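In this view, the complex is presented without one of its protein chains, the others remaining in place.
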Amino acid sequence: MPNVNKNWLQGVVGFGLALLAVATRADELNMTQGVTAISRAVYDLHMLIFWVCVVSGIGVFGMMAWSLINHRKSRGHAAAQFHESTQMEILWTLIPVLILIGMAFPATQVLIQMYDTGGEDMTVEVRGYQWRWQYKYLDDDYNSTFGFFSSLTTPIDQRHNRTVKGENYLLEVDNPLRIPINRKVRFLVTSEDVIHAWWVPDFGIKRDAVPGMLNELWTIVEEPGIYRGQCTELCGKDHGFMPIVVEALPEAEYDAWYAQRLELEAARKQALSQTFSADELMAQGEEIYNTFCTSCHMPNGKGVPPVFPPLDGSDIATGPRRADHFAIVINGKTGTAMQAFGRQLDAAQLAAVIHYERHAWSNNAGDIIQPSDIVEFMSGQQ
Amino acid sequence: MSEAVVEVHADHADHGPAKGLTRWLFTTNHKDIGTLYLWFSFLMFLIGGTMALIVRAELFQPGMQFVQPEFFNQMTTNHGLIMVFGAIMPAFVGLANWLLPMMVGAPDMALPRMNNLSFWILPFAFSLMISTLFMEEGGPNFGWTFYAPLSTEYAPDTVTFFIFSLHMIGASSIMGSINIIATILNMRAPGMTLMRMPLFVWTWLITAYLLLAVMPVLAGAVTMMLFDIHFGTSFFNAAGGGDPVMFQHIFWFFGHPEVYIMILPAFGIVSQIIPTFSRKPLFGYDSMVYAVASIAFLSFIVWAHHMFTVGMPIAGQLFFMYSTMLIAVPTGVKVFNWVSTMWRGSITFETPMLFAIAFVALFTIGGFSGLMLAITPADYQYHDTYFVVAHFHYVLVPGALFSIIAAVYYWLPKWCGKMYDESLGKLHFWLSFIGVNITFFPQHFSGLAGMPRRIPDYALQFADFNMVSSIGAYIFGFSQLLFLYVVIKTIRSGRPATARVWEAAHGLEWTLPSPVPYHTFTTPPKITEAEAHS
Partner (left out) sequence: MQQSSERHNPAATQSAVRDTARKLCLIVVGMFGFGFALVPLYDLFCDITGLGGDTGDRYTYEAAELRVDKSRLVKVNFITNTNAGMPWKFWSEKGGVRVHPGEVKEVKFYVTNTTGRRMVGQAVPSVVPLAAAEYFHKTECFCFSSQLLEPGETLEMPLRFIVDSQLPANVKSISLSYALFDVTDFAASQTLLGDTAGGR
């Protein structure tokens, strides 16, 4: 075999082997196979189209490489002058069409499966907010039993490179979504403000959360574990900071957790009529402030004027007209990024965070805010 | 091969260019205007590239090091807007201006004064757009695709300036396209039938029709945004009975043909360059024309493949999956034809040919990732991740951009009469080729690993890919300064070039002297079959 042909052959084989080696290190370079039948079907489709592309690529690049080596003027190769062939054109139009039709069948099948949302065992509402997710569980009668927010807990110090980053940097939350394995879970997805998107790679599902529109997703997780995803639609400044964490539990564990959570919810409702000490309010309030308020008003309460006003030293947070402070936290401020937190937090949480704002940093409004004050305000009294 | 008949005007005294700055402000000469577009687009390319380097600097490591998330969103948004509307599109228009009249044997473009206006709108529009970055609320920060309601109710006040600049840019494109079509349809030299035109002329003819069809739709979309923001309408506001998803449909009805607008002229350029350096005619000229026309037609019925996760009914998903897969066929035909052109040719590897070969190989890789994205169930895992970013950068950077660079190396000696430094050109090529692959190939992997788009900070498993990608970006970015140096050095002190420049170049422009006179083909040349395309 002439030298140049051997080199070419070696080159192509070497490249092919490298590609093979790369492709088989699935966990590091490839898409996840995931833990649901759908995620595995999607992975299979992905690998099928990938191999179609690889084989086509070897064909095309192989021809190119051969040509670039052997049909060089410097090697004395004289140019042929052929410049058309209807037969070839037909062939290399028809063959790709046939390959694509072949691909379309399995792809269509998987898509139909993905759209089959019926026969669910449980339903969870998923709501996107700037910049966190909210999950609400529905019972068999579709009444909402309890819900909670799921917010990023990676400390700012890690994000600002002051401390070492944890293993689940940017993919950890305070309250993960918990679902049982082996049951069909239906998700009803929407947004409260801009378009977000909910994605868990290991489940093979992703759907946009659109304001004013409801979207449906389902999954049946086959392996217990913790699965992490992220918001996948640009939604503002903290788009990269609203992860999704799902804990899939064995059925018995899930049922136990669910029952416990129902009890907790009953207790929480009762707390609404309780009174708290100033210290309890400050502690609770600080926690809520750190989760919901710091991204705009900053941990030191100084905000980012003029867009995010300071709370430290503000008239509203220290003045005698508490109703003004209640109004802005509970109802938000139209035309600004200040949301109506009255719908996101309950009366006990609102009392705590407002109390905190009135007494933290250099503020000392000298009053005490109880859940009943909030309830009274919200039932329409000035 | 007979020479075309060319009559050269002896008395150029009154036809020569004006002196001084006013020459450039008032010129109606297609060569001057082509030059203006090309320099403008290069400046925009450097500005958009700087924004990309800011993005890549922040993404070099996990954690926030250099910029705030709000500013990061402005950088990604403006990088996209400037590259699409300020670099790639004007560069292709500049090439059209320089080359189309010469390639068809016409003295100038059909509407030279409108041509001047089409260009000068652009610096004004982009100054407005870029100035918003320095305004109090910051510039556009909602992605170059500016989905509602992030770009309407939740946008900074500067969004209005953004809308106005898009209107102006659209007007410029529309006027340019009218000019191009009018020139090609009415001013070809006698004997230059449509099927004898160089492929670059064909691709621009079709691209111009695409532009006329879709830029007005973009204008409509941003006008609806303007009304929603300022005049209380509810096109995209669910509260008033509108629909944010409709924005996406209208935007992508423009957006998908737009990406073909950014690649068809590239196909034309490569179809001119490869035959020259293979010393062989383009394989399958007729098929190439039909393929470009099919791609243009199909580009109107694939738009919702950008929206597979929005919540469309299954019938819609299936339709767009099938149509998107179909568009791979004519594109594949073109790749096969280029390879067949090289096959059994007599190939040399001057810089334009290096860029053209890299185009064929790397655009094909971009095409493969595009085919993967077309498979809807798989797209659920790719959508809005770096897999998509890798795909479109492969088709746009080693795709469209490499073709523009190849065109400049190929035709610059004709335009200015001087040869560029071949060693420096090759160095530029290798740095760019290596840089572009180091930048964008790892992004396929970060996307498959689960990294979303448009995030300023990321989880630790994406760190290695991002670090490599950022290194590649800096290599690629700084190599373009070498290109600037090569071009300037050529214009100032390159070796004189011959008329033919390249041994096997075909086409009317190569029958003219190098540098080409300020006015050419003032009398139309006679076209014979021998001069037909390449």
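So that you can tell them apart, the chains are marked A and B in the order they are listed, and the count of residues begins at 1 in each.
Operating definition for what follows: a contact is a pair of C-beta atoms (placed from the backbone, for glycine too) under 8 Å apart; a residue touches a chain by one contact, two chains touch by 3 or more.
Just so you know, these numbers come straight off a predicted model, no measurement behind them.
Taking every chain of the complex into account, the absent chain touches A, B. Touch with the chain omitted from the figure is made, among B:M187, B:A378 or B:V487, by B:M187. Within the set A:D44, A:E84, A:E120 or A:D367, the residue that contacts the chain not displayed is A:E120. Check A:E216, A:E286 or A:D367 against the missing chain and you find that the one touching it is A:E216. Mapped onto chain A, contacts with the missing chain fall at residues 115-120, 123, 125, 127, 129-130, 138-139, 141-144, 186, 188, 190, 192-193, 211-216, 327, 330-332, 334, 339-340, 342-343, 377-382. Take chain B: the residues that touch the chain left off the picture are 15, 28-29, 107-113, 174, 177-178, 181-183, 185-187, 212-221, 224, 232-235, 237-241, 243, 246, 249-250, 253, 311-316, 519, 522-523.
Keep this in mind: only the chains that are shown with their structure count from here on.
On chain A, the positions that touch chain B within their shared complex are 28-32, 38, 41-42, 45-46, 49-50, 52-53, 56-57, 60-61, 63-64, 67-68, 71-74, 77-85, 88-89, 92-93, 96-97, 100, 103-104, 107-108, 110-112, 114-115, 158-161, 165, 167-171, 193-195, 197, 199, 201, 204-208, 210-213, 215-216, 228-241, 306-307, 337. Listing the residues of chain B that touch chain A in their complex gives 62-65, 68-70, 73, 136-137, 141-143, 147, 149-150, 154, 238-239, 243-245, 278-287, 309-311, 314, 317-318, 321-322, 325-326, 328-330, 332-333, 335-336, 339-349, 357, 360-361, 364-365, 368, 371-372, 375-378, 380-381, 383-385, 445, 448-450, 452-460.
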